[in-house]
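Supplied in structure tokens, the structure appears directly below.
Only a single protein chain was left out; the remaining protein chains are all shown in position.
Chain naming follows the written order as A, B, C and D, and within any one chain the residues start at number 1.
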Amino acid sequence: MSGSQTMNRDVNTAVIGHFPGGVHPPERKQPASSKPIRKLALPQELILPVRQHIGPSGKVLVAIGERVDKGQRLTEAGLSQGLPLHAPTSGIIAAIEEHPTAHASGLPEQAIVIQPDGEDRWGNKHALPDYHDVEISRLLELIQEAGIAGLGGAGFPTAQKLAQQKPLKHLIINGVECEPYIAADDRLMQEHADDIIAGTRILQYITRCDSVLLAIEDNKPEAIKAIAEAIGDDPQIHLKVVPTKYPSGGEKQLIELLTGDQVPSGKLPMDIGLLMQNVGTAYAVKRAIIHGEPLLERVVTVTGESLKQRGNVWALLGTPIQHLLDESGFTPEKKQRIIMGGPMMGFTLPSSEVPVIKTTNCIMAPTEQELPSPGPELACIRCGACADVCPATLQPQQLQWLAKAKDYDELEKHNLFDCIECGACAYVCPSEIPLVHYYRKAKAEVRNIAREKAKAEQARKRFEARQERLEREKQERLERHRKAAEERKKMQQEKADKPESKTKEGDDKPAGKSAAVAAAIARAKAKKAAQAAKDSPEEDNSAKGNES
Amino acid sequence: MSLFGAVIALGVLALIFGVILGFAAVKFRVESDPIVDQIDEILPQTQCGQCGYPGCRPYAQAIADGDDINKCPPGGEATIKQLADLMGVEAKPLDDAHGEEDVKKVAVIREDECIGCTKCIQACPVDAILGAAKQMHTVIEHECTGCDLCVEPCPVDCIDMVKIKAKPETWQWDLDTVKENIKANSIPVKVVE
Amino acid sequence: MSFRIAPSPHGHNQRTTSEMMRWVCYALVPGVLLQSFFFGPGIWFQIILALGTAVLAEMACTVARDRPAFSALRDNTAIVTAILLAISIPSLAPWWVIVIGTLFAIVVVKHVYGGMGQNLFNPAMAGYVLLLISFPVQMTNWLPVSTISEHSLTLWQTLHTIVFEYTPAGYSVEQLRAGIDGVTMATPLDTIKTELTRGYTLTEIYQGPEFSYFAGAGWQWINLGFLVGGLLLIQQRIISWHIPLGFLGGLCIPAFIAHIFAPDLMPGPIVHALSGATMLGAFFIATDPVSAATSNRGRVIFGLLIGFLIFVIRSWGGYPDAVAFAVLLANMCVPLIDRYTRPVVYGHGD
Amino acid sequence: MNEYQHLTKQGLWDNNPALVQLLGLCPLLAVTASVTNALGLGLATLFVLVGSNITVSLVRQFVPSEIRIPVFVMVIATFVTIIQLLMNAYVFQLYQSLGIFIPLIVTNCAIIGRAEAYASKNPWQRAAFDGLAMGVGFALVLVVLGAMREIIGNGTLFDGAELLLGEWAAQLRIELFTVNYPLLLAILPPGAFIGMGFIIALKNKIDAVRSARAEKKTVTRARVTA
């Protein structure tokens, strides 16, 4: 705070709003915020999941064995929410395959594996040093083509967020970075304040907004100083220093903090005339427009006491986590945890073979002593500590009961989906209940139920349509039979002496095919018989029934 | 005399109330609630027949007429709970005489073994199998309800019921499965020179 | 390399439930010490009996419910329940009183309702009410405080009385209660209640030996002891101030108003606050989180309700003290209070 | 299982009005402080139930659905009033101790419930039997609860049976034990709630054990399609 007061610039510490709840976990940002961002050696391979953001994946444009340049597009943007992907360095496409990805589930997704050739050879770049006479739609196109997604966490495609056609009250640039340990944005602000402000001005130009609120937490005096200098005397960009409290960097919380307004449930900030972008995104936009460089790398905080060298690194997208750990002097303890993201919202990785993706802001390898695991879960004693810290003023203890009881209707009535999963409730729970985990499960289940319901509805329609069709066909068949019978009668009357024609079904089958079919049936029968011998005799009956 | 008065008074009162009730019965008649539709809405529409009724709708009708609510294995616990809420009865465990709740599955035809007999197509209650006589058949995965009614009629046993693969977006946050996910799917990276 | 999987958040700051309960026990110490000074060492036997019963009952219940025997003891809540019940009953009550009460509290009120965290009622107070209703004689046999008592019992005499209901010399508790002039002494609240019905004024009643400075002799110091412990709990953030404040407000404000209008019939706020189980109730019993309201607004209302009910029952009800009844009645209102004090969720306001 | 066996099983166990339907709790909780009272009210309820079921069943053809509820209520109220008068005249002592609970039989939902659910749809023989089964089921629960509370709260059984059954019944009184301090809670209304809870829990437990032991049946799967 003292740092900000010594500067006679537009540093506005008067915060309008306030958000309820919140916690003050130990910050531990020092190791990462005090050292410059390191450059890493090129890893052996880069693993690029085709889908790194919300929405469908794009179409792969390269083939195995193909040589690619740095910045070359690897996938084509999908339909609505897609984003293209680029080669972070030059090299050879080694594989296109399923690979565990940066997701809590550890489930595999399609990924392009590049083996770097070490040349780091750029392909074509379309730099655009002066964007002011370029049409906004073209700028959005450039941002889209650069593959920029929100680097703060959710990873929503930036161009699509910017393209919303509504007048803005404020453009908010989020440099709060409230999670403990993480100092990626902090360090980026310290080292690239000018780029960030330049990026901010591009965003401002695109959204035609004349009021920018740039928010930084008051525990980052160096960043505040750097940004304040970079802003200079620009009257449209207001630096807002917000008090340190987790989760003030959450989109909804920061909006309440800066403007005093709440984003209505189920709506977007856009609906109340606000748009928020992360400082990292602003930086990426600047690189994309002014330098023509797509999003190829990002700052990742690598921290935790199992590492000797803690700090921030520039990591190419696709860098395996193992590489980051190796480069940071990793000495794992027993039952080591590797966390992607911060201690509050990050998820543990089952394997270090997963890559850095666009939204990876932190990799942690904490020791047990540093971040003790919670003890065994005890029963909720309804102490209300969780409700006191919930920034969304939910009733976490109630949600927990309902989640355990699987009462999904009631969960929705208690606004489960307004939970931002910040983890403050579980952090303070004296019974050490993994509350957020219950909510995530419940949310997944609610979504699943909705999916099942839609599917059931679809199935019902198809079933009914089928029944209708069968009924219709039956009627038609009956009609045909009736007609045929009449015909036959007539014919019989007319040609009473003519013999009946043969109508055997099998006659028109080609002999070879039918032999193969017979063989297949015989095979299946043998199999079933063997099965039946093992199982009960009833099975046998059913097998016989099948043939009829 | 007073006793006689009581009889008269009560008789007259009853007459008046009877008249009012008669009036109300005609004036405020409410259409009966289509409870069967509501039940049918809850059922998973697999049309699998495990409940002992030919399809979901007949079972819905049966529940409305007082049958047990715990006969639907595909719907499982969740469906029983919803039915219990709707019918105002106690939820009870699935009656395992009708089968057990299982993970969601889809039918997959081993296409090289299919002889194109169309028996499975006739068996599929939701028309989720494509194909024609003597042509290879295939299951439209996202239309398949996993009822497994097609398995039995197949003369060459070429239909498998396969667990629906979890995807990151449909994953149910079951942390116990993470290690298996990683183990089952970790593929060594091939290097092509 | 395989790593450990854990749900977020990673790390934890709050005291655990068992630590909180341990703090509650520490905070009871000043009050219990004073109580044992004024009512003799019987309270220690009662606490030991209650603890033993509670631990065994808790283990039996967890085993019966197919859980490891020691799992439920880990949270220390049974211990708190046992101590609260033990210090609420007369210290010379026969041994089976506290055993029945603790069994009822743990088995019926806690485990039958589903165990830890599921109980609708405060187990200690439900146990107390069971005892009060079932054994009114034993439960009202409070000795006069030691400073005005004729008799003071040794450790052995106390134990003998608790086990056999008579002192080694053959006196019953009833006889021990007789004061200097042969008149049986009651608790100050009981004295106020009975003497008021006989037409005495409060001024006259306060002349009696049961009273000194602000309220009942001895009782006032015990209450102050629990107040000190309660303030410690608030300072340690084990409990929030909302319930105690509401409780004392709900009791003292009506008492103050009534006292102004009828100074000789209605005891004043200080007498109420320092009598009976007021402070124990305000800081240790009403604040049991399981059976209390959860939001801060709800907690104030919950506390006010208890305080006001105590005032009403003490003034016009059948029992001299009413903390237990008031707490149980308010417990029943908790779902309603919680429902109507639910805060507006982010994004759902106007 | 024929209809009568089915009705018996329903009334006594599966669909017991007190334990499963939880009907008529008000008189049930109020009078079960002793076996004698419980038996008295149980018999009175049984009688009313059989009577009203028969009557409702007999008149069901004439009663349109619009006024069936008031008619049922009138039938029941008439029976109760008659019983009350008869008890007042012939078993006065019991009448005194059952006091206001006799008129409360009118509000016992078990009775109107049976009238609506069974008697109004079935011939009178069956309705009578249903009333008997349900009434016996209700009375049994009353007696069990009464016994439980009397033993715990008083240490006796059949205390005051002579009021109900005549002088000879005084010998029925069993003094199980004498305590100086009976557990008054059992006799007081809260004891009735707690005791009732335990009886219901016991019943559910028995059902659970029985259904766990029950043999597995198999159901043939219906085929929706060809």
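Operating definition for what follows: a residue touches a chain if its C-beta (ideal position, glycine included) is under 8 Å from a C-beta of that chain, and two chains touch if they have at least 3 such contacts.
Everything below uses one rule, namely that contacts and distances are computed from a predicted model.
Chemist: Between "Arginine N-succinyltransferase", "Ion-translocating oxidoreductase complex subunit G", "Molybdopterin synthase catalytic subunit" or "Transmembrane protein", which matches the UniProt record of the unshown chain?
Modeler: "Ion-translocating oxidoreductase complex subunit G"
Chemist: Who does the absent chain touch among those shown?
Modeler: Hidden chain, whole complex, touched shown chains: B, C, D.
Chemist: With the full complex in mind, choose from D:Val20, D:Met74, D:Val106 or D:Ala170 the residue touching the hidden chain.
Modeler: Going through D:Val20, D:Met74, D:Val106 or D:Ala170 one by one, D:Met74 is the residue touching the chain not shown.
Chemist: Across the whole complex, list the residues on chain D that are touched by the chain not included here.
Modeler: Its contact residues with the unshown chain are 59, 62-64, 66-67, 70-71, 74-75, 77-78, 81-82, 85-86, 88-90, 92, 96, 181-182, 184, 187-188.
Chemist: Taking the full complex into account, what residues of chain C touch the chain not shown?
Modeler: Interface residues of chain C facing the absent chain: 134-137, 140-141, 174, 183-184, 194, 197-198, 318.
Chemist: Could you please point out the chain B residues that touch the chain left off the display?
Modeler: The list for chain B reads 3, 6-7, 10-19, 21-23, 25-27.
Operating definition for what follows: only the chains that are shown with their structure count from here on.
Chemist: Could you grab the centroid distance between chain A and chain C? Build each centroid from C-alpha atoms only and quote it in angstrom.
Modeler: 53
Chemist: Could you work out how far the Cα centre of chain B sits from that of chain D, in whole Å?
Modeler: 39
Chemist: Give me the residue numbers in chain C that touch at least two other chains, ranges are fine.
Modeler: 2, 5-7, in rising order.
Chemist: Multi-chain contacts in chain A: which residues touch at least two other chains?
Modeler: Within chain A, the residues that touch at least two other chains are 350-351, 437, 440.
Chemist: Considering only the defined contacts, which chain C positions touch chain A in the complex?
Modeler: 1-20, 74-75, 77, 115-118, 240, 289-290, 292, 294-296, 299, 338, 342-349
Chemist: Where on chain C is chain D touching in the complex?
Modeler: 100, 108, 112, 130, 133-138
Chemist: Provide the residue numbers of chain A that touch chain B in the complex, in ascending order.
Modeler: For chain A paired with chain B, touching residues are 45, 47, 64-65, 92-95, 97-101, 103-109, 113, 115, 350-351, 353, 406, 409, 437, 440-441, 444-445, 448-449, 451-452, 455-460, 462-463, 465-466, 513, 516-517, 520-521, 523-524, 527-528, 542, 546-547.
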